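A single protein chain has been omitted; all remaining protein chains appear in their positions.
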Amino acid sequence: MVVVEQLNRWYTIDKKRHQILKDISFHVKRGDFVLLRGVSGSGKTTLLSILAGLEKPSSGKVLIDGEPIAKLPDIHLSHFRAKKVGIIFQHFNLIDSLSLQDNVLVPLVALKIGLQEAKAMAERALKSANIAHKSEAYPTKLSGGEKQRGAIARAIVADPPLLLCDEPTANLDRANSLLFIDALHKLHQEGKTIIVATHDPIFDAIDFPHTIIDLKDGQIV
Amino acid sequence: MLNNSFFYFFTLSLFKNRKRYFAIVTISTLVIFLLSSVLFLSDSIKYSINSQLELEPDLIVQKRLGGRVVPLDESIVDTIAEIYGVSQVTKRVYGRYYFDKEYSALIFGVDFLDEQSSKALAKLLNREDLKRFLSSESMLVGEGVFNYFKSHFYPKAYNFLTPSGKIKSVKILKVLDRRSNLFSNNLIILPQELAKEILGLKSNEISDIALNVPNPDEAANIQRKLEGLFLNAFISGKREMQKEYENLFNYKGGLFLALYLIVVMTLSLILYQRYSLANSLEKREVAILRSLGWSIKDLLGLKALENIMLVLFSFTLGLFLGYLYVFILKAPLLSELFLGKNLQTQIEFLPHIDYLSLATIFILYATTFLSAVLIPVWRVATTEPKEALS
Partner (left out) sequence: MNPLFLNNQVIVYLFSEAALLALTILLFAKIVKFLWFWDFRSYSNRQLKLEKEAYLAMTIATLLFTLKSVLLIFFVHTIDKLSLIIPGAMCAAGVISANSYGMDLLFIKLTVIFTLLLFLIANSYDLQAKTYPLFRFKSWVLIIASGLIFIEFFLDISYFTHIDTSTPVSCCSALFGNLEGANPLPFGLDITKLLLLFYMLYLGTIIALTLETKTITLLTLLLFGVIAYYGVVYFFGTYIYELPTHKCPFCMLQREYYYVGYLLWGSLFFGLFFGVIWVIMSQVGYNITKAKWASMLLLTLFVALCSLYVAIYYSKNGVLL
C-alpha cells in the first residue's frame, strides 16, 4: 500500500541545508495499522504530509497504492488526495463558516460527485462516525470530541483506503481519546490502512496488532 | 446546475462570506454609480438634442460678410425653390433680444403664409388657436421668459423697445409646453412682421433661409449649387451640426471620463491591496480545501466565479442607483455641473439608455476589476496545502 524508498527532505535557508528527513525507507501493507512515533521535531509531521501529498520530497521515491506521488502535477495529486487519502488533523481543521454536513461534503465536491449523491454519502459518513445528530451544527458550537468525530466523518466520506492521522489526540481529553482509538480500531477492522503520527503514550496501550516506526532526528531507529 | 455540488458549494461560500465582500462591493458600487450617472445624464441630453435636431431643416442658407451673419434679401427664395431636389424652402426671421445685461431671449418670427419648414415649430403652433395669434399683436413664450416677465411685473403683456426707439406692446398668448425645455425655455415666438420690427430688419429682409433635401445623397450636390448662387453665401447642414454636438459632448463626457480613469485606477489599487491582504482565515480555508483534494484549478474556478459574481452584482446595483439618481431624482448637483448653473433651464431628463454606453462602463469596470485581483487571487489559490497541518 505504501512504499517509501530513500526518502529525503531538506530545506535550504541562507545556503545552509537543514535536513528534516534522512534516507527513510519502509513498506506498509494493505490493512496495516502503523504508529509513527517520535518527539516533536523528529520529522513525523513532515513524513506524514509527504505521504498525504501535501508536501514534496527533496529526493527519493514514494508510492501509494502503486502510484508514484513524488512528482505528480497538481491536478492528479489533488485527485489522489481526494480519492485515496483521508486526513485527520491535530486541530481538526473544520471550516468554521460551514455546517458540519457541508464540511463533510468538501472532498466530494473535489471529486465532482453530484449533490444528491454527495449529501447521501455525507449522511452515511456522519452516521458511522456517530455524529449524525449534529450535522446541522457549526464547528464553533461543537466540543473537541464532536469536532474530532466530524473530522473522522470527513476523512472517510469518499471511502479512501488510506487514513493518515496527525497527532489526533493532542487536543482531546482521555475519555475522548479512548473513544477515538475505538473508532480507529473499527475502521481498521473494516480493512483501512491507517498511519498515526503521535507521541501520546495512550497509544502504547492499544491491544490490537500494529506496527511501530520510531523516528528520531529525521531517521528511523 | 441544481445537482452540481461545486455550484452548491460556491453559493454557500459566497453567502457565508458575504461580510468579507462588503467593503469591496460598496466601493465598486459607488464607482459604478458615479460613472453611470454621468453617462446617463450625457446620453439623455444628447438624445433630446438629437431628437430636436432631427426636426431641424437639412440645410440653411445665410449671407456672411467678414464672418458676420447679415440679413438676406427675400427675392433669393424663389431662385432656390426652383433648384431640383429641394423642398420646403422657408424664410426665417430670428434674433436675440436683450432685456438687460444678464437676460436675453431668442425671438423667432413665423410666417403663416409660408410652408412650415421646421416641423418642431409646426407642432407647437398646431395646438394654439392660430386665429387669435394672428388677429392681435401677441406672442408665445417659453417658461424661462414667462418667469422673467412675471418677476418684472409684466404678467399679461411686455413692452419691447425696437432699435428705432419705439415701444411695442405685445400680449402674452400662451406659455409653451414644458417638454423639451432645452430649446423652448428662452424662446419667444411672434408673427414674422412683428419680429422683423422688434429685431430691426427691413420688410424685405430675412435672417436666413431653411430648406430640406429629401434625398440625402443629393445633399452635397445641392450644397455646391447653393454656394454658387450669390456672393458671400454660407451653407450649413444638419449633419455638420450633429457632428459639432457629438464633438461637444465627447468633449464634456470625455473630460469626465479622463477624471474617471483616475478614480478607476485608484479602485484597482484598493482592490489589489485588499486582495493581497487576504486574511489568514481565507488562506487557512484554502489550505484546508487543498489538503482535502481541491486542485489549484478548482480553487481558481471558485475564485473566478466569486469575482464574476461580485462584478455583476456591484455593476447592476451601481447602475440601478445611477438610474434612480438621474431619472427619478433628476440628478441634483450633477446636472448643474454638466449644464452650467446660470443656464435657466429646467430639463426633463428623458429616460434614454444607450447600450453602447452600458457596455462601455461594463468593459472599463470589468477589465479593471479582474486585472487588479488576478494576481492576488492566484496567490491565495496556490496556498500550500501543508499550511493546513500547522
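Here the chain labels run A and B in written order, and each chain numbers its own residues starting at 1.
Going forward, contacts are C-beta pairs under 8 Å (C-beta built on N, C-alpha and C of every residue); 3 or more make two chains touch, one makes a residue touch a chain.
The model shown is predicted, which means the values in this text are computed figures rather than measured ones.
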| Among B:Asp73, B:Glu193, B:Glu227 or B:Glu246, which residue is in touch with the absent chain? | B:Glu246
| remark: In the whole complex, of B:Ser13, B:Ser36, B:Asn185 or B:Thr368, the residue touching the missing chain would be B:Thr368
| request: Provide the residue numbers of subunit A that touch the chain removed from this figure. | output: 12, 56-59, 70-76
| request: In the full complex, which bits of subunit B touch the chain not displayed? Write them out. | output: 39, 242-243, 246-247, 250-251, 253-255, 257-258, 261, 264, 296-297, 300, 304, 356-357, 359-360, 363-364, 366-368, 370-371, 374-375, 377-378, 381-382
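Here is the rule we go by: only the chains that are shown with their structure count from here on.
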| Using CA atom averages as chain centres, what separation in Å is found between subunit A and subunit B? | 65
| field | Residues of subunit B that touch subunit A when the two form their complex | value | 2-6, 8-9, 12-13, 16-17, 285, 288-298, 384-386, 388-389
| query | In their shared complex, at which residues does subunit A touch subunit B? | reply | 45, 48-49, 52, 54-55, 74-75, 77-79, 81-83, 87, 89-90, 93, 95, 97-98, 102, 105-116, 118, 154, 158, 166
